[in-house]
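Read the structure below first, then the notes.
Of the protein chains in this complex, all but one are displayed in their positions.
Up next, subunit A:
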Amino acid sequence: MTTADRLTGPAPAPGAQSPAERAAGSTVRKRPRPARSGRRRRRAVALLYLLPALLPYTLFAVLPLLHTAYLSLFDWDGVTLPSFVGLDNYGRIVTDPQLRAAAWHAGALILFFSVLPICLGLVSAAIVSRRAGRRGTTLVRTVLFLPQVIPLVAVGILWRWVYAEDGTLNQALRAIGLGGLTDAWLGSFTWALPAVGLIGSWVVSGLCMVLFLSGTQRIDPEIYEAARMDGAGPVREFMAITVPLLRPEFAVALSITVIAALSSFDLIYITTGGGPGNSTVVPGILIYRLAFGGGAVGVASALAIVLTVVISLAVLVINRLSREAP
């Protein structure tokens, strides 16, 4: 018996025969197809179906990842011969103060990429779903989802104008008599990180709303009716029914947005490039700087591996927590 059979459980069908028997030509009668060889063939067919997806996935995702892990063990400038340094690059990551700052910034971005959009998405989903079918809801849904459709580079350039010294935000502040509050937002050591974070919130909120909207449609309307019979208002309904029953959507939204926060690069690269000073530096920016500008491919690879592990762990934890019964 092969290992495969042990794993999948024995299921000898009547009339099963060994290959030797078949080879001897002892079977003449027509009879049902032997189950074991059928399963094997099904497995082969399944593999064949998987192949078109599996091949590119392995070539373009699994192998580069393994290669990155391999490169992280070298001191390499990207051009000349590398030298093997073992885990030294990982040691550098742990001790570098700039990297610690980057980790903090990424953590702060979770607030803007996950917490805020999920709250906003939830509220807007509740509002939109209560008014389902009325005029304008489709428009609202589309408008809120629109940022998700625009390429992040374009988003970054757009918001650079919004945040500029004489940009839309400052113009608006001046128009309502708050000219004293204006600032060059992306150049401010205090405001650059929140400013960039809010761009993220703007982008992700629409996605969260659509996720939650599809979730609310799954909830049985009778539950709401029952609650209304008991005299629950819209707020009570929202807190007691909608929020708890959207648990799976929370998990999905949280996973997607936490990944976006921790691996953020393009938005920050376009808007601040990590500045002013190091106040918006995130791991993605550092990986890019180290690998392409600084000629430190080994350290960059090590950082990329650590980031991948951290993100995977975060997503794993989120999924574990969300699976538990409420």
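The rule is short, and it goes like this: a contact is a pair of C-beta atoms (placed from the backbone, for glycine too) under 8 Å apart; a residue touches a chain by one contact, two chains touch by 3 or more; residues count from 1.
Definition applied: contacts and distances are computed from a predicted model.
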Q) Name the absent chain by its UniProt protein name; which of "OB-fold protein", "Sugar ABC transporter substrate-binding protein", "Cysteine desulfurase IscS" or "High-affinity zinc uptake system membrane protein ZnuB" is it? A) "Sugar ABC transporter substrate-binding protein"
Q | Contact residue for the chain not shown (choose from A:85, A:297 or A:318) | A | A:297
Q: Could you list which residues of subunit A touch the chain missing from the display?
A: 4, 7-11, 39, 43, 46-47, 50-51, 54-55, 58-59, 62-63, 66-67, 70-71, 74, 76-82, 163-165, 183-189, 272-278, 288-289, 292-295, 297
